[in-house]
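Here the structure comes first, spelled out in structure tokens, and everything after it is commentary.
Omission of a single protein chain aside, the complex is shown with its protein chains in their original locations.
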Amino acid sequence: MKPRIATAARVVLWCTLLYIGTLALVAIAAPLIAPADPLVQNIPARFSSPGTAGYPLGADDFGRDVLSRIIFGARAALLVGLVSVGIALLLGLVTGLAAGLLEGPVDSALMLLMDAVLSFPTVLLAITVVSVFGYGLPQVMAAIGVIFSPLFARIVRAETLTLKQEPYVMSAHALGTPLRRIVSVHLLPNMLPKIVVQCTVTFALAIVIEASLSFLGLGAQPPQPSWGLMLRSARNYLLDAPWLAFYPGLAIGLTVFSFNLLGDLLNELLQIRR
Amino acid sequence: MRRLPFSILAALIAASIYAGGAPEAARPQGDTLRFALSGNPDTLDPQATQGTLTFQVLRSVYDTLVEPDHDGRIVPALAESWQVSTDNLSWTFQLRRGVSFHNGDRLTAADVAATFARLLDPGLGSPHAKEFASLREIRTPDEYTVVFELDHPYSPLLSSLATGWSAILPRSLIAAQHDFAAHPVGTGPFRFEQWIRDNRIALLRNPDYWIPAVPIVERVHFNIITEVAVQVQGVLTGDLHIIDMVGPTDIARIERDPRTRLDTGLSSLVMVLAINTRRDPLSDLRLRRAINHAVDKQSILDVAYAGGKVIGTFMDYGDPYYVDLADLYPYNPQRARRLVAEAGAAMRTLDLVLPQNYEPHVRAGEMYQQMLAEVGFDVRIRLVDWSTWLADVYAGGNFDLTVIGHTGKLDPDGRLSMFESDNNYVGWTDPHAAEMIRAARRVAGFEERRALYRDVLQLLAEQVPFVFVGSNYRYIAMRENVEGFHMDAKLDTYDLRRVRLR
Partner (left out) sequence: MDDLVCIEGLSKVHYGAGLLKRRARTVRAVDDVTLTIGCNTIMGLVGESGSGKSTLARAVLYLDRPSAGSVEIDGLNPAVLSRAQMKLFRQRAQIVVQDPHAALNPRRSVAASVAEGLRNRGVPRCARERRVAELLEMVGIPARRGRDHPEQFSGGQRQRIVIARALAMDPRFLILDEPVSSLDVSIQAQIINLLLDLKHQLALTYLFISHDLNLVAYISDSIAVMKQGRIVEQGDAADVIAHPQQAYTQMLFQSAPRLFDTDPGRR
């Protein structure tokens, strides 16, 4: 029984990776792949239904090609994921390492701060941050990055505290290895699996929040192609042009699901190895 | 057999139909008009707010000395007639007799004087006090005569007296410091019954109203419903009789349903693409004209504003002072490109600021961006929230282009006084225009004023501080059994006096 389950999991893993890989490729090569300019309006073609010549997934309320906007929207989604996870990871690493290595009052203070950030509802906090610093993707990415940094900080801190007790870290200390090198050679590589899992999960969350904020009009700004923004304008035409909501909704759903699934699978995979 | 003449026969038949009793009894008892109000008013004190929601309710509770008729002309209301002195400095109003307030007080000149004394009381801090800045004193030579004495001629006064914030309040309650914000008392067709926050405001028919046999319905319920979808659902199911928030996508559903009807009219909003004439590339008239030719105005109205009429001027179509300038700048990208080339070949980057809470303006902005790109402008969209728009764009002038709608004003001075100096957000003025705006305030005759304003409007259109796109349609959905409803587009209020439910 056991190997069969493992095989199934492996198949799912490869499918997920295939989807994410394709998505990344599509995002990178968007200008080459997209059949049309995602910004060009064609008023006579507005609300063309999917399958209309030149509009495989239909046209939106300005007569823009939905497929091209979905393709370019992948760029926004992955960019937001990458940048905000990058920011969260960087901030989380710094605070987590500081707390874990220094311990004592520094640790207590930093963790109190992180808990405070975590205790706010994420989307609400993001909305607040964006309202203060202005609407737009850069602000959204920064906000998501800051808001999710405690997730990383906690993991890094806990791992640092555990790994610090590992005999090989103590040996390194005894061998006179400088702290910088202990961190880079002994601590970071050994906490990598947990961080990677957290990254994929946070990536999914970041995409959801970007979509939510853009849906609320606080994230990506028109006419930028973003899935959340496409949903926003689609909500006016749910009855007459349901495809305007369906395709971006599907893209968000699939992408978030894939990253979450990847997180789960990696978690299992890396745990088996340890 | 003697034949009765046809007319007599008809009269007999008619009489038999009404034989059931007096007109009182013919009206179905207890019929209630249910109206959707899109939010709680901030207050019900007509002098303390500029909120549209307040006046949408209070129009039925209060009366004004004069009021606009359905064509926008000012006609008598609580004042039966008025005269203006030859120097245009004193305005004399004869009050209607036999009008009483909901608390039983009889309307006299003292009530009018007390009302405006309250409005101008700095202690109240009314946002409308400045409209009466020209007022020196109010005299009441007898019980039914009120004289407004002015410091300088000010023709817009009459329009101000027709607006909701000039509602006449009873002197006795003013003296008693009555809480008008929660419990309005006027002479209007309906008396205030109760206000349940977030639920409804209920009004009751005033049987002693000064127009005989008016109003007709027994009660009015303003149901407070913030969601458009819920309003639409309400009118479709019959829970509501009239709703004034109809989204573009609901139009078809309401038209399809035989039990509902759509009342389409032009709003008094003038949708504009405002151009900052202070800033560098756009201080060049050729570029502003290029922008005007680059905009397909009908397309903007159809796609962004759910339909409308191109008007080409800063006066709405229904206004007595309207001038038809719709063909001054036809959509012509070639001419626009030529003008851009004439002004210099460099690529022009423009900052287009959009108020993000107003989706139609945002959508219009997306279209402007594309249309201007086609004639050689690089337009960057920047979305801001409403308070930022007011502070940064409207007050601060920090923009190249912005999209907004200007609301209607009863008097043309309300729209045009901002061009008396360049102290307006587009930074435009003109010495000749400023002189005419001032002159129009001093003359009282409609034709003289119209001639002056026509020239101002012409200049404004030619100089292109705005692309005047047009006015949007506004849609009011009602049950098919509703009759006699009138919406005043200028004041954005409803006249419910003659509404009947069949």
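So that you can tell them apart, the chains are marked A and B in the order they are listed, and the count of residues begins at 1 in each.
Please note the rule applied: a contact is a pair of C-beta atoms (placed from the backbone, for glycine too) under 8 Å apart; a residue touches a chain by one contact, two chains touch by 3 or more.
Keep in mind the model is a prediction, meaning the values are calculated, not measured.
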Query - Touch partners, limited to displayed chains, of the chain removed from view - result: A
Report task. Could you tell me which of A:Ala29, A:Leu90 or A:Met170 touches the chain that is not displayed? Result -> A:Met170
Query raised in the report: Among A:Pro35, A:Gly51 or A:Pro189, which residue is in touch with the absent chain?
Result: A:Pro189
Query - Omitted-chain contact residue, chosen from A:Thr22, A:Thr52 or A:Ser108 - result: A:Ser108
Query raised in the report: What is the set of chain A residues that contact the non-displayed chain in the whole complex?
Result: 103, 108, 166-168, 170-178, 185-186, 189-190
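Everything below uses one rule, namely that only the chains that are shown with their structure count from here on.
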Requested in this report: Quick one: report the Å distance separating chain A from chain B, using the average Cα coordinate of each chain.
Outcome: 48
Report summary line: As the complex stands, chain A meets chain B at residues 39-41, 43, 46, 61-62, 131, 134-136, 217, 221-223, 233, 236-237, 239-240
Report summary line: chain B residues touching chain A in their complex are 247-249, 252-253, 299, 303, 356-357, 362-363, 365-367, 369-370, 381-385
